[in-house]
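A protein chain is absent from this complex, but the other protein chains hold their places.
Each chain carries a letter (A and B) given by its place in the written order, and its residues are counted from 1.
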Amino acid sequence: MSLLSIKSLSKNFGGLQALNQITLDVTEGSVHGLMGANGAGKTTLFSIIAGNQRATTGTILFAGQPINGLRPDQVCKRGISRTFQIVRPFAGLTVRENVEIAILYGRQTPPKVSEAAALAQDILADIGLDALSDQPAGSLTLSGRKRLEVARALGTEPRLLMLDEVMAGLTPVEVTDMIASLRRVKDSHGLTILIIEHVMSALTDMSDTITVLHHGEKIAQGTPKQIADNAAVQEAYFGIAEPLEAPA
Amino acid sequence: MTIPFISTNSSLPAVSATVIGAVLIVGLGVTMGSYWTVVALNLFMWIALTQSWSLFSGMTGYISLGHVVAYGIGAYLVAVTFKMIPLWLSIPLGGLAAGLFALIVAIPVLRVRGPYFVILTFGLAELVKYILLYTETTFGKSSRLLFGAPKTEVLLYWVAALAVIATLITYFVGRSRFGKGLAAVREDETAAETIGVPVTRLKVLAFAASAVIPGMIGGLMAMRSTYFDVLQVFNPTISFSIVTMAIIGGAGDARGPILGALFMLGLAELLWSTAPQLYFILLGLFLIGFVLFAPNGLIGLIKRRKQPKGSVS
Partner (left out) sequence: MESLLSGQLLFAALVLGGLYALIALGLNLVYGTMRLLNIAHGDLLMIGGYGAFWCFTLTGMSPLLGLPVIAAITAGLGIALYYLLFRGQLSSGKPIPQIEANSLLLFFGVSVVTQNVIALAFSATPRAYRYLDDVYHFGQVAMTGNRIAALAIALTCLVAIILVLNRTMFGMSIKALIQNRDAARIVGINVERVQLTSIALGFGVAGIAGGLVSMAEQISPFMGFPFTIASFVVIIMGGLGNVFGGIIAGFLLAFIEIYAVALTSANMRSILLYGIFVAVLILRPQGLLGKARQS
């Protein structure tokens, strides 16, 4: 059963066609990978689903309900949460406060203010940030900030978690940690995950299905194995000077 | 004369400290004679105004340089209805009118961000001032006489009560869900709305709420003079003083505005009657100094002294 169902979605920025007639279904409980070279339109797709940007045309169904045109906070309440590729921590607040706010505002049935701190601490423990919860978010390293993005998204108790390159710029050890953390929270929270990643091994490792975007078009979809063998993908990737593996 | 705030998670000490402090100052002011009654009145007026300002501007980071508009609207309503409806009714109505005005302009005004918001609020306050001045002069009423206003002591009780209420509101909102949402708005609006914070609604609410008490204060302070003058109650230096006090005291903490008001009032008492220009010159220099060297104000300096390892953004 598909939790998210996108039909004929397009987005223009002035003359630039960032997304062209994208149709995509994300099965409930699965990990769905999204790949494509720089500028393929992956982040734009996330922004439109999350309500940060408006689609030019097309419809988006979430759990059977249309969510086009909803504000980001409304989309979030429905159960979709995203991270930002270019991280946006609340730098002046502590790490825990960052997550607390997500807990207090993002959930359908929000807890009491007095309970938020403990809940936030649990999530931070899941994601390996609990030792830093009293630090200002602005003082975190890149790896910490990426984790905070994930923790904050988890705070809203999403059904669909959309991760935008949360492993970019991490060391191989950190990538392994992150994958383990994500697996854990996926199982414990019963999540569906839509994940953008340039780290190819991580993507094939985690995903049940992978969709490939190229210049705003969907050019392939299948299991990691099928994608690896797909001629169109080979062409799109190796036709340009874009490495499959992000530099470590 | 400092107010012994104790910062703990329990709210009881903070509430009682505020109330006891206020009652002490009111008592002192009244018993020590009319000069000190006026000093206490001014102190509470500035505390009430600056606390209200920081409820919106301190929490959201949208610096309003036009807060006098709420003060002026409240004063105007009370002056216009003077002797027609009783003060216990007209003063809250003045606050309501100011809040309503803020609510109406909130949506277009709050779309404007950063420094443009600052100059916009200033311009908006001036616009309202000149519109009211125009209507008053057109109807031949540029100043209204207000005979039979309450005594200064009575005004002091009201203003002190409002200062206490404003302080407690700032204190409790800072710890509430609402306050945390506003902090998220201040830090990053896009990130805030993406994790479910209804950004526009919170901003509009805080904006309107922060105008109510200044409206009531304006109504009360209008009673201090025997006549009503538009230019006086919409004087932009009131907005300027509020912002300066908030920056000197430090925003984002209910103690900041109190420190700022005490600081500024001390300066005013020393200089206002003898050298008003010198007073403004020093105020301007202090504003510059704090922006450059202590952006978190006196409260930031105190906090830094307490925990030297605390990181300041």
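Note that a residue touches a chain if its C-beta (ideal position, glycine included) is under 8 Å from a C-beta of that chain, and two chains touch if they have at least 3 such contacts.
Small disclaimer: the values here were computed from a predicted structure and weren't measured.
For the chain that is not shown, the touched chains among those present are B, taking the whole complex. Touching the missing chain, out of B:Pro13, B:Gly27, B:Gly123 or B:Gly266, is residue B:Gly123. For the chain missing from the display, the contacting residue among B:Val80, B:Val112 or B:Ile302 is B:Val112, taking the whole complex into account. Within the set B:Leu103, B:Leu267, B:Leu287 or B:Leu301, the residue that contacts the chain not displayed is B:Leu287. Along chain B, the points of touch with the absent chain fall at residues 63, 65, 108-109, 111-116, 118-120, 123-124, 126-127, 130-131, 133-134, 137-138, 190, 240, 243, 247, 275, 277-278, 280-281, 283-285, 287-288, 291-292.
To be clear about the criterion, only the chains that are shown with their structure count from here on.
Mean C-alpha position of chain A lies 43 Å from that of chain B.
On the side of chain B, the complex with chain A involves touching residues 175-177, 180-181, 183-184, 186-188, 190-199, 311, 313.
Remark: chain A residues 50, 52, 71-73, 76-77, 81-82, 84, 88-93, 97, 100-102, 104-107, 110, 113, 135-136, 138-139, 152-153, 155-156 touch chain B in the complex.
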